[in-house]
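Note that one protein chain of the assembly has been removed; the remaining protein chains are unaltered in position.
Showing chain A:
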C-alpha cells in the first residue's frame, strides 16, 4: 500500500494546487478573452473546466485506492469516463431543483455540470472506480478510516452545499446580472469547494491526533 497514508500537509498542498488551478483558469479567461463569469458564463465555465480537469484527474489518479490492481493509466481513464457521467448526474440534479431548461441555457448548463462533476464525481471515480462499498462508505461517513476519504468527501459536499445556497438569490427581484443561472450557483459551488478544501486538512489533522491518542 504505497502512498496509502498521506499527511495533512500533503493534503493541504494538493488542495492548494487545485485552488491555484481554479484561480489560474479564472485569470486566464479574464485576461485572454476578457470574459468574466457574469458577462460570458458559458465560455468562462469552459475555460475553468479545461484548466481544472487535467489537474484533478492526474492528482486523484495518483491517489487511487487500489494501487496494486489498478495502473495509473487506468485511473486516468476512470476519471475521463467519470467526467461526463458525473456531469449528467449533476445536470439532472440541477434540473430537478429547478434549473432552467431553455435552449439558450444549454451551453452554460453543460459546462457548469462538467465543473461540478470535477468537484464531486471525478475525484471519487479516479480513486474508487466502480467499487460500490467505497462509494457507500464515503457517502455515509460511517468509517472515516482513510485520509483520502476526507479529501474527497469534504470539498465535494462543500461544493454541493455551496451550489444549493448559491441558488437562493436567484428569485430575488434585484435584477442584477449575476442572478442568472448558473452564475451565482457557480460562485456558491466554488466558494463551498474552497471552504471544503480548507476544512479537509484540518479534519485530517484532528483525525490523525485522535488515532494517535487512541493508540497511545
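In the analysis below, a residue touches a chain if its C-beta (ideal position, glycine included) is under 8 Å from a C-beta of that chain, and two chains touch if they have at least 3 such contacts; residues count from 1.
Heads up, the rule we're going with is that contacts and distances are computed from a predicted model.
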From "Calcineurin B homologous protein 3", "AP complex subunit sigma", "GPI ethanolamine phosphate transferase 3" or "Small ribosomal subunit protein mS39", the UniProt protein name for the chain not displayed is "GPI ethanolamine phosphate transferase 3"
Any idea which of A:68, A:173 or A:216 touches the chain not displayed?
A:173
Residue in contact with the excluded chain [from A:34, A:140 or A:215]:
A:140
Residue numbers in chain A that touch the chain omitted from display:
92-93, 95-98, 100-104, 135-136, 139-140, 142, 164, 167, 171-173, 175
